[in-house]
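A single protein chain has been removed from this complex, and every other one stays in its place.
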Amino acid sequence: MKATRFKALAILVLALSLVAAACGDDSGEGDTEELKVAFVHVGPTSDKGWSWAHDQGAKYLEANMDNVNVTTLESIPEGADSLRVFEDLIADGNTLIFGTSFGYMDPMLEAAAAHPEVTFLHATGYKTADNMGTYFGAAEEGRYLAGMVAGSVTETNLIGYVAAFPIPEVLRGINAFTLGAQEVNPDVTVQVVWTSTWFDPPVEGNAAQSLLDAGADVISMHQDSTAPGLAAEAAGAKWAGYNTDMEEFAPDAWLTAPVWNWGPFYLKTAEAVRAGTWTTEQYYGNMADGMVDIAPYGSSVPDDVRKLVDERKAQIISGEFSVFPATVTDQDGNQRDLGDIFAMDYFVQGVVGDPAG
Amino acid sequence: MTRRFIVEPRGVADSWVKLAVPVASVVAALVLGAIFLAITGNSVIEVYAKMLKTAFGSWRGFSETLVSATPLILTGLAAAVAFKMLVWNIGGEGQLLIGAVLASGVAIMMGDNVPAVAAVVLVISAGAVGGALWAGIAAAPRVYLGTNEIITTLMLNFIAINLMNYLVFGSFSPWRDPDATQFPQGRPISDRARLPEFGELIPGLKSFLHRLDLGFVIAVVVAILIWVVLFRTPWGFGYRVAGDSAGAARYAGVKVSRTFFATFLMSGAAAGLAGGIMVAGVLGKMDPRSLELGLGFTGIIVAALARLNPVVVIPVAILLGALINSGPALQSIGVPSSTAVMLQGAILIFAVAGEFLIRNRIRRPDAVPTEVSEAEGATA
Partner (left out) sequence: MRGINKSFYGVKANDDVDFDLGVGEVHALLGENGAGKSTMCSVLAGLYRPDSGEILLDGEPVAFGSPKDALAAGVGMVYQHFRLVMNFTVAENLALGHPDVPTRLSEKDLVAKAHELGDRYDFPVDPNAYVWQLSVGQQQRVEILKLLYREARVLILDEPTAVLTPQEGEALFRTMRLMAEDGRSLIFVSHKLNEVKAVSDRVTVFRDGRVVGSADTVDATPKDLARMMVGRDLDLPKRSGSADRGAVVLSVRDLAVNDDRGLEGLRGVSIDIRQGEVVGIAGVAGNGQRELTHAIAGLRAPTAGTVELGGKDVTSRTVAHRIDAGLAYVPQSRLGVGLASGLTAEENLALKGYRKPPYAKGRLLDQDVFKSRGDKLIDDFDVRGVRPGLPVRLLSGGNLQKVLFAREVSQDHIVLMARSPTRGLDVGATEQVRNQILAERDAGIGVLLVSEDLDELLSLSDRILVFYEGKVVGEFSAEEATPEEIGLLMAGHTEEGAA
């Protein structure tokens, strides 16, 4: 009984390998000039959020570079299993690989160590190698401007903030947003709810609803779904999004959002790799170089607010204005040095919530 | 009401049926997949060749397939052992995670203070104990109070997931890496508590087996051991009788509740061992993102395809590991991820349907009304 079963499996495997042998190896690798670039995303590229923004960048690269072959893998879980995905991409001949989620960090580092001929770029991480760099951008600049808009339109002076995880990146965004809101409205309070997820629409929607119930009339978020916006729209509140222009999902609620524009960076990096001039770095883009921006304003944002925010934006780009001052007042009212913004572990005054989660 | 078709057990399937049906069902699955691929504008041969090449076409691919198969063997065993005894433990997922929690907890507690071999044994045993304990939470009320274990084990999965996430993301527990300031991560365990890779034991094997570690061997040995226990020991005989009919088991003097309880714990231990082996093996820490992959649920599919036979679980887990691993690679030849997932699903459904046809035959009913036996039996 067992014997026949194994036999069946063996025959199956044999049959499949014959099929494989008959069709031969992949073709079309004749052109040595071609640059094979791969992108690995944690979510579906249709999420209209984080992964979608990166995919737009990949499409920009494809459209603006000659003889580039872009492979996109989506919905690849983070963690140790992703190593084999990177190995597969290398086996397929990709020589420049972008991993667009933090959880790929260790597997990418491992793959980088094993394949010095391949260049790796890891978004949001902090570990590097000779052939592995990191990249990210100063979303806090966009957050600050979004905060200004939100602070201008709130009537209850309570802004809800649906946030993923209590890590420096997210704390940085919340603080910048709060400072922006306070610039135009010193009485504003930002209340934070942690969801412990980047992408889970029902959880994020419920979190937003709980903030609306608590009296918030503007919802901001550090999430990849549109669920908080839908909750705000349904409640007649306002919404500052993230990642991309999401106005279509909640046209009445929409204010603006810090958005990403990865395309130019991807193009620049690919060209440097092709030219052989790329060297490892920890790239931190900003509004000045175009990696960060804010989405077009929603129809409900008054003209004077637009004007005010546009002025601030110009100052940020020109370098006249810095989002974070050298000293800040923390949640408990104590003056403190700003410190390393990449290890930020506190909230500024005006934020309600626990910075440790 | 008469039925158009009757499904009835086949009894002893002829050997040609046993051979032909799985082959036919896999072929049917591939044909269906081919039609599906053709409709969605993909090259059928290219896709299948890519799948095969990814999973088995290179030493690296093959070793990765075995890496993926390792936890699936154990979660498959967890489901097979339980289901054969009619213990509906669908909590393999949670038991795996708690196994990982306990294994990493023991490893972190020991630090560098325990010699290598003992440390590894302790860590993976802690995994098994963790899984058994988590299963025991559902087993005890099931045996003594008659609660439905499907519901309790399912609920415990969610508790386990949240507990694990809490330990890393929601608190500064010993499981959280204090050095990871940017994003919370599991605390790496000591190298002494890590399962050695084949390449570390025999340097020449590194280029063939890459990161495959001894966990795979442990999983295979456990599968064989469980087979021996179930099919070659008196306890296993009582287990099989009880799984077949509790009435006959009681009549033959088997302590059914005790057997049920032991089976439940054994099932949980197998799933927990998977978690322990992952922590001591490929992960080296309790990494929630690397553990929360639904391996416990996939184990149920493995068990079903293996017809609950512990040894057959091994090749089935390898094939399923191959199928899962080949999914992302399909995207690189332009197959959308959703299509790849659907193709995998089609292959699994046909494989399960094939197993059903081996066990049962479908025929037209006789002219006799089916109520006869019931009504006649009622007066008996």
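The letters A and B name the chains in turn, as written, and every chain counts its residues from 1.
Here is the rule we go by: a contact is a pair of C-beta atoms (placed from the backbone, for glycine too) under 8 Å apart; a residue touches a chain by one contact, two chains touch by 3 or more.
Remember, predicted model here, so these are calculated numbers, not experimental data.
> What shown chains does the left-out chain touch?
B
> So which of B:L122, B:I137 or B:A249 would be touching the chain we can't see?
Of the candidates B:L122, B:I137 or B:A249, B:A249 is in touch with the missing chain.
> If the hidden chain were put back, which residues of subunit B would touch it?
Spelled out for subunit B, the touching residues are 11-12, 228, 232-234, 236-238, 240-241, 244-245, 247-255, 368-369, 371-372, 375-376, 378-380.
By our rule, only the chains that are shown with their structure count from here on.
> Quick check on the complex: what are the subunit A residues that touch subunit B?
The contact residues of subunit A facing subunit B are 1-2, 4-9, 11-13, 16-17, 19-20, 22-23, 26, 38, 44, 71-81, 83-85, 87-89, 91-92, 102-103, 124-126, 165, 167-169, 196, 342-343, 345, 356-357.
> Give every residue of subunit B touching subunit A within the complex, in rising order.
By the definition above, subunit B touches subunit A via 15, 18-19, 22-23, 26, 45-46, 48-49, 52-54, 56-58, 60-61, 64, 67-68, 165, 169-172, 181-184, 211, 282-283, 287, 289-291, 293, 309, 311-312, 315, 319, 325, 328-329, 331-333, 337.
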